[in-house]
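Partial view: only certain chains, each at its native spot in the assembly.
The first chain written gets the first letter, and so on, giving A and B; residue counts start at 1 in each chain.
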Amino acid sequence: FIKCYDSEIDDSLPTLGIPDSSFMTVKKQITPEEVRVVVLAKLRLRQDMVLWDIGAGSGSVSIEADALLPFGRIFAVERNSDSLRFLRQNLNNFHSRNVRLVEGEAPACLEDLPDPDRVFIGGSGGNLWELLEVIDERLSASGRVVLTASTLDTLVAATDFFENNGYVIEVVTLNIARTSSETDYKMFEALNPVYVVVALKESASATLA
Amino acid sequence: FIKCYDSEIDDSLPTLGIPDSSFMTVKKQITPEEVRVVVLAKLRLRQDMVLWDIGAGSGSVSIEADALLPFGRIFAVERNSDSLRFLRQNLNNFHSRNVRLVEGEAPACLEDLPDPDRVFIGGSGGNLWELLEVIDERLSASGRVVLTASTLDTLVAATDFFENNGYVIEVVTLNIARTSSETDYKMFEALNPVYVVVALKESASATLA
């Protein structure tokens, strides 16, 4: 029974690179595939870590992280009811084993979760500073926070917080455009630019490598 | 003994996202981390596939693919003797279990390899068309070729070939810039743009998803 279940996954899914179209989602509300894998790489996940995915949306980051955290735990936090409906369906469709859904408003709903080794913030609903303060208290030593910003306000607020709290910061700007032989004349279509903010809790030997 | 070897890897390496600085390499001759993970995602690797990595350079793509192909086989093809020295050292340092080094000039040296499910071309040494013809003959049904182009000539040649041979094509342009709190005033530094050409062998139901 379990064997059958496993082979189902193996046949249908790559070990990395789930196409955006495989996720049920509120229109266009998804971290695009290319951004998602850069986020996962910057998280530097190890097999048994605890990951908080805050503002999980359709759950694409949590779901794709599942294969990279075989002995870990992932908490997909979301408050929006439309998103939650799709999130639940996607977790089901992908048989995500280590992802637990957390309904509610961050940071309040984070209280009962185990302390994170890694945190991804895809959306913060306007209370970013407060959220980051809670994360900063809970984050394990040598922990990492990765945040995607698509607005100047979020970029500025996040880098301000991390600087003031002694994190080592890296910002990666991603400007991505796609064309395919399925579109007219192979038109290049740009995704909006995304700023991937990577913050590493300071310690004597901290570097971003 | 083997257990000890495994735990060494688990402790020192993330399951995705090896920093560029971890590879020994001819100066700046590496597929940067962000590009590398997009390439790996676009390859849509499954656990037991055969991957050819042509123009493997420092081996970063093969080495990072190793964790994504636990039951697969990876052939890292390289002809340049300087690169080969670093490639060998990197394969050793990372304990890459499923990567086999192939010294020599592609396409000639590909003859004895098993047919590929996936091919990555990071460099072609000027004989791209001939190389693609050999790959086209050998590639398994529903196979995929991913190629990174940093020049207009390679972009044009590759898309010409794939169009003429009935592949479905997607091109993803990556414009990446980085800044970190370790650089003066957090200067944004651009990587040169990379065109990731994704080609899927045509079949009745072929789509790029």
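The working rule: a residue touches a chain if its C-beta (ideal position, glycine included) is under 8 Å from a C-beta of that chain, and two chains touch if they have at least 3 such contacts.
In this text, all values refer to a predicted model and were calculated from it rather than measured experimentally.
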Subunit count for the whole complex, all chains sharing one sequence, 2 displayed: 4
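The rule is simple: only the chains that are shown with their structure count from here on.
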Averaged-CA centre spacing for the pair chain B and chain A, given as whole angstrom: 24
Chain B partner contacts - residues on chain A that touch it in the complex: 10-11, 13-17, 19, 21-22, 33-34, 36-38, 40-47, 68-69, 163, 167-182, 186, 188, 207-209
